[in-house]
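Structure in structure tokens, see below.
A protein chain is absent from this complex, but the other protein chains hold their places.
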Amino acid sequence: MSEVTFKEVQVGDSGYRDAVAEERLNSERMALNVGPSHPTTHGVLRLMMELNGDLIEKCEPVLGYLHRGDEKIAENMTYNQFVPYTDRLDYLSPLANNVAYAIAVENLAGVKVPERCEAIRVMICEMARISSHLLGMGVFGMDAGAWTPFMYTFTEREKLYTLFEELTGARFTTSFTRIGGVARDIPEGWLQKVSRFCEELPKAIEEVEKLLTRNRIFLDRTEGVGVISSSDALAFGLTGPNLRASGVDFDLRKDKPYSGYEKYDFEVPIGTRGDCYDRYLVRIEEVRESLKIINQLIDDFPAGSWYAEDAKKIFAPPKEKIMTSMEELIQNFMIVTEGPQVKPGEIYFEAENPKGALGFYIVSKGGGVPYRMKIRAPSFCNLSILEKLAPGHMLADITVILGSLDFVMGECDR
Amino acid sequence: MIDKDFIEDLLKKHPYSNVKHQNDCLTLSCPAQQIIDLTTELRDQQTFDLLVDLTAVDQGEAVENRFMVVIHLYSCIHHDYIRIHSDCTDNESPEFPSIHSVYPAANWHEREAFDMFGIVFTGHPNLKRILMWDEYPYFPLRKEFPLAGIDVPLPADDVVEVTQASVEPAPMMGGPFVSSGQGFMSDAEPRAKDESWTEKKEKPV
Partner (left out) sequence: MVSNEVAYNSKIEGEVIVTKADAVVNWIRKHSVWPMPMGLACCAIELMASAASRYDISRFGMEVMRFSPRQSDCMIVAGTVTYKMAEVVRRIYDQMGDPKWVVAMGACASTGGMYRSYAVMQGVDNIVPVDVYVSGCPPRPEALLDAMMKLQDKIGNEPSTSRLLQARNTSMV
């Protein structure tokens, strides 16, 4: 392989670069560079590929174009200050990241949040899952050449954004959780709006399904393409829908329930072949299951407090009390200035996010600032299989494979 | 199930490892040389088939073994995690055996740990930087490295020629604002890390 010299052709970032067309035709292999600014890479991933005709022989992903230093930043601020940064990890489902992070720190601090808070968290997690999968499906369709489903799913996403905005004040940089609770209780009438959305969504999903699921072209492009065997998927540390599409029953909501997921009745969709089409089907089914969970929640939403009232060193008291009572004023001051006080120790917590298992490994030496925080990003692990998966496929398949892996670079590079 | 018997059994087979007390999951410590042995056993005999995470912790320059590699494994049968702590012996040029042959997933995680801490994973097939660019001279997650960064040239010469841009330390007067945690009330107020210079005020040399 290596004795052939090849010329470099760049697509996406800088057009042709010192490539002599004739020589290229004569040489057997071609080095092709895709990205880091290319529509199929969903952000700033770069692929360096070696092609034999149309066949990919080698594929090396290059990451880091969105490395923003989140882990170093985390070591330099208090636990609550880091919440906004978790939004920007997987920016298609910020609420789920917020929740995963909050639970990780709470586990470390040994705080238990009340039932209503858990319910709110489950609710926003599932809404985030729907919103992320909607985009995943829409963009996947777009990668396979279908523009319309994208418009349909985005219409639904906009409805979700409106709901998020009413709850958190922002469309998707929500920063909604705090250590020991959430930022505020759900507004009045919000649940009714969610329930109306839940009634409308299945129709939209059906429309998307009509456009894609039995679409001949879509089937041709996705079926049997990018097959990942279950043993490969495990070996490369895949999680989330990508792992389940390969037939591994792994869902942390069932296996290691957190935030009261054991109370809800839902199924975990599993694929059989592990190809791009299965990954798409698993996502669609997951949206339906999420809807089930949300409907169960709406029917029976627990009352009570929405933050851990007894965690005096973790969660700031309500505003009225701060303004009227000395003790609460000091408590608030301490939490704001020094951060929530956490015991020394370490924790590893993973939550089942739309993209896979998002893990936080936090080492604390006590106090309000973490000593070390590692973010285990599902997209990072899911992408690592690309080196193994891409060779043997046609160049045109790479768009579909990337679309079906459904990764986000913000989380991958951190 | 991860219970007493399981742990005793494991320790008997691997006398070099120790159980550390942690409240969330079973934590073993293991010398670097035995890491491949232990992980292979955990994968093949104990169904820990998913490497969820591999990372490192910089314990500070004062500590005898400064860099500690932390591995998290998950078992789809036990539904539980196991954590392995393992120290790198050399503080100047830390080395660690690569477990890439046991878990292919370790490939990128090890590259990241190399990128961020400078730990060389021996036996790794393709050990180069993954997040920072290849020529970057520092290891950002080491404790002595400042959050703001350090002056280095931008990787592309032709761009530098046109724009005169370079990698500069970020001005920290804009935050993050963190309390020192010491002193009374106003002394403990959150402050920016480095207020000595701004975009307008020259950086003191």
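The chains carry the letters A and B, assigned in the order they are written, with residues numbered from 1 in each.
Quick note on the criterion: a residue touches a chain if its C-beta (ideal position, glycine included) is under 8 Å from a C-beta of that chain, and two chains touch if they have at least 3 such contacts.
Because the structure is a prediction, the values reported are computed rather than measured.
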Not-displayed chain touches, in the whole complex, chains A, B
Out of A:K72, A:R121 or A:R244, only one touches the absent chain, namely A:K72
Where chain B meets the chain that is not shown, the residues are 131-133, 140, 145-150, 154-156, 159, 162-163, 165, 167-172, 174-176
For chain A, residues touching the missing partner are 12-15, 36-39, 43-44, 64-69, 72-73, 84-85, 87-88, 91-92, 135, 150-152, 154-155, 157-158, 161, 171-173, 409-410
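In this text, only the chains that are shown with their structure count from here on.
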Chain-centre distance (mean CA atoms) for chain A and chain B, in whole Å, is 22
Counting only contacts in the complex, chain A reaches chain B at residues 63-64, 67, 69, 71-73, 75-78, 81, 107, 234-237, 239, 248-250, 255-256, 333, 336-339, 345-350, 357, 359, 361, 363, 367-369, 371-372, 374, 376, 380-381, 384, 388, 413-414
Touching chain A in the complex, chain B uses residues 22-25, 49-53, 55, 57-58, 70, 72, 76, 79-81, 83, 103-105, 107-108, 116, 129-133, 140-141, 145, 147, 176, 178-179, 181, 185, 188-190, 193
